[in-house]
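Presented below is the structure to which this report refers.
Omission of a single protein chain aside, the complex is shown with its protein chains in their original locations.
Chain lettering (A, B, C, D, E, F and G) follows the sequence in which the chains are written, and residue indices restart at 1 in each chain.
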Amino acid sequence: MGEKVLMKGNEAIAEAAVKAGCRYFFGYPITPQNEIPAYLSWRLPEVGGVFLQAESEVAASNMVYGAAGAGARVLTSSSSPGISLKAEGISYIAGAELPAVIVNMMRGGPGLGGIQPAQSDYFQATKGMAHGDFHLLVLAPSSVQEAVDLTIDAFALADKYRNPVMLLADGMIGQMMEPVEFTREIDPETLPDKPWATNGAKGREKNIINSLALDPAELEKHNLKLKAKYDQMKEEEVRFASKGLDDAETVIVAYGTAARIAASAIELARQVGYKVGLIRPITLFPFPEEIINQTADKVANFLTIEMSTGQMIEDVRLAVNGKKPVHFYGRTGGMIPSPEEIFEQIKIIGGAKE
Amino acid sequence: MGEKVLMKGNEAIAEAAVKAGCRYFFGYPITPQNEIPAYLSWRLPEVGGVFLQAESEVAASNMVYGAAGAGARVLTSSSSPGISLKAEGISYIAGAELPAVIVNMMRGGPGLGGIQPAQSDYFQATKGMAHGDFHLLVLAPSSVQEAVDLTIDAFALADKYRNPVMLLADGMIGQMMEPVEFTREIDPETLPDKPWATNGAKGREKNIINSLALDPAELEKHNLKLKAKYDQMKEEEVRFASKGLDDAETVIVAYGTAARIAASAIELARQVGYKVGLIRPITLFPFPEEIINQTADKVANFLTIEMSTGQMIEDVRLAVNGKKPVHFYGRTGGMIPSPEEIFEQIKIIGGAKE
Amino acid sequence: MSKEKKVIFSEEKCKGCQLCTTVCPVKIISMSERINSHGYHPAEVKDQEACLACGQCAIICPDVVIKVMKPE
Amino acid sequence: MSKEKKVIFSEEKCKGCQLCTTVCPVKIISMSERINSHGYHPAEVKDQEACLACGQCAIICPDVVIKVMKPE
Amino acid sequence: MVKEDIIFAGFGGQGVMLMGRLLAYAGMKEDRHVSWMPSYGPEMRGGTANCTVIVSDKEIPSPLTSKADIVVAMNLPSLLKFLDKVKPGGKLFINTSLIEEDVARDDIEVIEVNANDIALEVGEGRVANMVMLGALINKVGIVKMDTIKSSLSDVLSKRNHDLLEVNKQALDNGAKLV
Amino acid sequence: MVKEDIIFAGFGGQGVMLMGRLLAYAGMKEDRHVSWMPSYGPEMRGGTANCTVIVSDKEIPSPLTSKADIVVAMNLPSLLKFLDKVKPGGKLFINTSLIEEDVARDDIEVIEVNANDIALEVGEGRVANMVMLGALINKVGIVKMDTIKSSLSDVLSKRNHDLLEVNKQALDNGAKLV
Amino acid sequence: MKEVAGKPAALTDKPFHYCPGCTHGIIHRLTAEVIDELGIREETIGIAPVGCSVLAYEYFDCDMHEASHGRAPAVATGVKRVHPDKVVFTYQGDGDLASIGTAEIVHAANRGENITTIFVNNAIYGMTGGQMAPTTLIDQKTKTSPAGRSRELTGSPLKISEMLSVLDGVTYLERVSVHDTKHIIKAKKAIKKAFEIQLAGKGFAMVEVLSTCPTNWGMTPIEAMKWLEENMIPIYKPGVLKDIEDGE
Partner (left out) sequence: MKEVAGKPAALTDKPFHYCPGCTHGIIHRLTAEVIDELGIREETIGIAPVGCSVLAYEYFDCDMHEASHGRAPAVATGVKRVHPDKVVFTYQGDGDLASIGTAEIVHAANRGENITTIFVNNAIYGMTGGQMAPTTLIDQKTKTSPAGRSRELTGSPLKISEMLSVLDGVTYLERVSVHDTKHIIKAKKAIKKAFEIQLAGKGFAMVEVLSTCPTNWGMTPIEAMKWLEENMIPIYKPGVLKDIEDGE
């Protein structure tokens, strides 16, 4: 521990899960996240855990549902089409208030789409993942090290809220290698007991894991309880990184891979006098509304960069709430925007300089 | 035709599909939409069509995918959890640009939830249905007659855009009986040919139904093509109904069942001097942004009413764009707001009257 | 002969399905005139002494209505 | 004996898998020194006359590289 | 504006849904706005079934009602469940063939109909619902009795058409009670 | 700020991914910021494989690069694919053992390395990649050759550790070429 | 006085919500009796399906996990892999197990997942109001086969137990019925054996129980029992389909 190693994002996430005390993985192969199951297929048995390749994503998410209900720290990972198949199961996990961590290594869509990096599942992750009033807590790393750190946090957050947490990244984060350090390691034996788990009703009342409530009044109560959790997340869990907000005239909002590239573009732009800042949401739900809203009082405009045709921009606009224009630039289908392209957009918004 | 009959919403929708020239239904039972398949199970054979109960929602949506690719007008229907299972298939249908009509008779969620009416799948229907950059065209009836009319329109819109269209209603619309008139009937034989359909490459180049594009540049092009369709929908297909906007100080935005009840509340409120208007989105995607934005210049505030903890409110806020406060009142889990409750909210927002 | 009942019906749980009546070897189970709070005519045994405590009725009862006691 | 080739390889399609070499009853298929534009050494038959036009090579070739002609 | 909100409630099997549909259908024939909304779901299983019918001269906002003008309770559980739903000044029809209890409200009008007994008199226990509906129509007159009768053949499923006459008889006998 | 963007490209099987990883690993050992990004997906199947390595004194924004400082082309298809990616003034290493074509650009420096031939001299055709990497390091010096060598045992999978010495030899022989 | 029949301890006091005469109740009781007899109530985690028995979690007095429709075997796999020393059973209807959940039961069975499955085949979708199930008989009328099930359009009744018994991972598979007391007693034996196999760590065991749905069959409970006997039994023959221990 504590030593730097060079790892692929996917493998680093897998190792981070183990370090977080996760001992159960259920998943189904799909590019570009296959290194996660491949890694865990030898690593979990090594630490006494269970790796099981499910017959499908539908089965995988229900195995996760079962294992989470049984009290385990449990992980599943997939990429876009596979996540869509997990939707119903995820809704059950959220409805039954179970902790679980789900990785979505996004690729281009819709349909079979492609396998290159994309960010076109933002809406799915933050809003309409499945039926019913619920939210995932969504974490968006922009480096391999951050993927590691957020994976470890993800398990803790899932337990804290008894809610599924999604690590939302793209094929680039999953496939690239960067140096990482593992500074934390959690022994699952030391984790607090889950008194609600289905592990046999020995000497206690029976436990029930369930999301059914035929009485609407009861279901409404449940919905409001869930909502209170999401509100608490909004209070306590918002994370973002920012840069150059002090003097910025234009602020780019971007997450994950897009944010890294935006940072490059900002450097280019600052070299020639454009005052550009960056707000990088790290939690996508809860979304860092407040900082964006406050920043809107100081800057001239916003530029949202996404590897999609425009999804997060809605949250940015909701946060800006009409105070300033919010521009958009996106690439899709596996195309990665270049710093130069973004710089061009900055120029268009910021007017002539020099 | 043209005679009034008293029908359940679900049965009326089923009959409307037949009248629209739909001859294929693939679905899986789920409350509260079971009258749709039950009706079509005898009605379709009567008109030479095919009713097939699929082994699951996943299979159903892929049967629809196949039948739509083969050139048919095809319907599927489900309710919330079943729609989640159809997500991947729907993403394929959208990605492959196929026309199909999907009914979601919403019930409370998440998870198994309940079976009473709810509107908590708004996000799913309008935004994050599944992975990838795509949208359904979403129609939200608020009466049985409107359900009929929109169902017939849905097939035409699906064909026009080669895009799946969702009829989004709730258990109440599906279960209630109201008088309906069928004024249109389309003979499927008279529908324009679909030259792209897979019906055998006789005397022509082969046709391919597909959503795969391994080359990111190609996939991006495809994504932009899809986006252009959505933009065209925004230009051409926005529908809404409104009432009392001339003198309104407060405008309620609500759709479907919630809008009917809001209309009651508005009557109560107007009786005692509150100037309240109603904007009822009929298309949820494309969302009637413009009318709301324009209205925001004239009124003091908005009140969004939903049978959820708050989903459409985001689109309302995006449309209002900070010009005026947007309030929210919702009931969930199958609870139906009463006109009196809504009236209370109007009083809170509108201050003391009389 | 015991004074205690051999076959006891939790009347409120009975749904009047009549299945028990079909299996009693001595045909002593009948449906009562009473209606329980769920609106069912519950099954009853008037002639307790004729009961063989064979348990057949309890075996087929889908609603765990019937307890059968055997004198030891 | 015909002047035309009996067995014709679409060299650009060949992936050098060598499967054809294993089935030729007269063992006349060998891998060429050449590299095609995909970087594979294509299979070839130098001794066309020895070819029986039996089609075995074409039957096993996974890439539809081989056309076999039989003099009529 | 005339608008009547009516809740019909009873055991599944007592034909409460049909009573509601028949009333709604007749309302439609008289060119009124109508809606019929059933309770649905697994609670039907052995429990109570109910539906809400609204007949109005104007568009009907919600097909459900928080306070009904009229509640028809065909059995005791239904009475207990819906008693509070009758709006002050409203009417409550109770099937005294199955309900012996007294009604614990004095701000409403209670109409007692021994529907099952009358139905048996007609010779068909199953038409208690029509007896009750006959009483209702005669008392409240939301739609014309003739419209109800002429709607019967449209609303009753074909296989019950042999019961048309008995149903009409039941309607009449019910009407006579109030 | 020193930042080098390098693309390694060749057939799958030529070990281009390993060249990249080794360089990135050595960069990490020298406490630089590094990233390694592979091409991925079914195009690997028989097609070209490539990876982008960035070694920098500052945080690395994008692990991909639109214009590389250095491109290493181990075969012809790779050369054709990546020639345009070399930034003006940049360097192009080509494996002349497999590439006979001339390079049609004169705004870049072309370094020719007959990597396969040299590898065969070392007695192991598979280490052409190390020959090339040796040449690269000697020419450009992004990291120290010693760091590369000491990284070898960490980066090579255990079952190839018997090839450690051959690899080092190849690195040296490659270095000598430029 | 000795109680010869009554409520098993592994059932709660909650009255079943099932329709009058529905044999789900019998099968619940048998399962609970087996749990009692094996003394495993405190070690057992039951997986309830989506189907009429969706509320099974209220009736069994052991830990219960409500699955999503059809996925009980996957949920059970998740639970069992976390607690291999505990007893895990699924209780599933024919829509649940033989239709939407086909993949999950096939793969749990093939993996030899060490769980017990009670498969309640009533040839119909009870909960949703009587739609056709894969196990619906030819010519049987349902809400979605109003003219009777057609072999031509929808195939034959799915013999999923016969199909599963082909799989190596299946240790024990028996089909039983509850249409009369003799068969009920046999059914209980089979259920007991299916749990014992799990306790012995011997792999996947399943009991298919032929069951009635008076409501959606449109019959009285007594008629339903008869219909089961006369119509289902000839198609779904009771008996041991697989028993590895018997070398079968």
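One rule holds in what follows: a contact is a pair of C-beta atoms (placed from the backbone, for glycine too) under 8 Å apart; a residue touches a chain by one contact, two chains touch by 3 or more.
It should be emphasised that the depicted structure is a prediction, and the values quoted were computed from it without experimental measurement.
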> Which of these, B:N10, B:S41, B:S56 or B:T250, touches the one chain of the complex that we don't see?
Replying inline: B:S56
>> Among A:Q53, A:T183, A:Q232 or A:Q294, which one touches the chain that has been omitted from the display?
In response: A:Q53
> Which of B:G71, B:P216 or B:G256 touches the chain that is not shown?
Replying inline: B:G71
>> Contact with the hidden chain only, please: which chain G residues?
In response: 99-103, 106-107, 110-112, 134, 151-156, 158-159, 162-164, 166-169
>> Please output the residues of chain A touching the missing chain, sorted low to high.
In response: 28-31, 34, 37-38, 41-42, 45, 50-53, 55-57, 81, 111-112
>> Considering the whole complex, not just the chains shown, which residues of chain B touch the missing one?
In response: 24, 26, 50, 52, 54-56, 58-60, 62-72, 74, 88-89, 92, 96, 198-203, 206-212
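Everything that follows uses one rule, which is that only the chains that are shown with their structure count from here on.
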>> Top contact pair of chains, counted by C-beta pairs?
In response: A-B
> Just curious, how far off is chain G from chain C if you go by their C-alpha centres, in Å?
Replying inline: 26
> For chain G, which residues are shared contacts with two or more other chains?
Replying inline: 18-20, 54, 66, 68, 127
> So which bits of chain C are touching at least two other chains?
Replying inline: 15
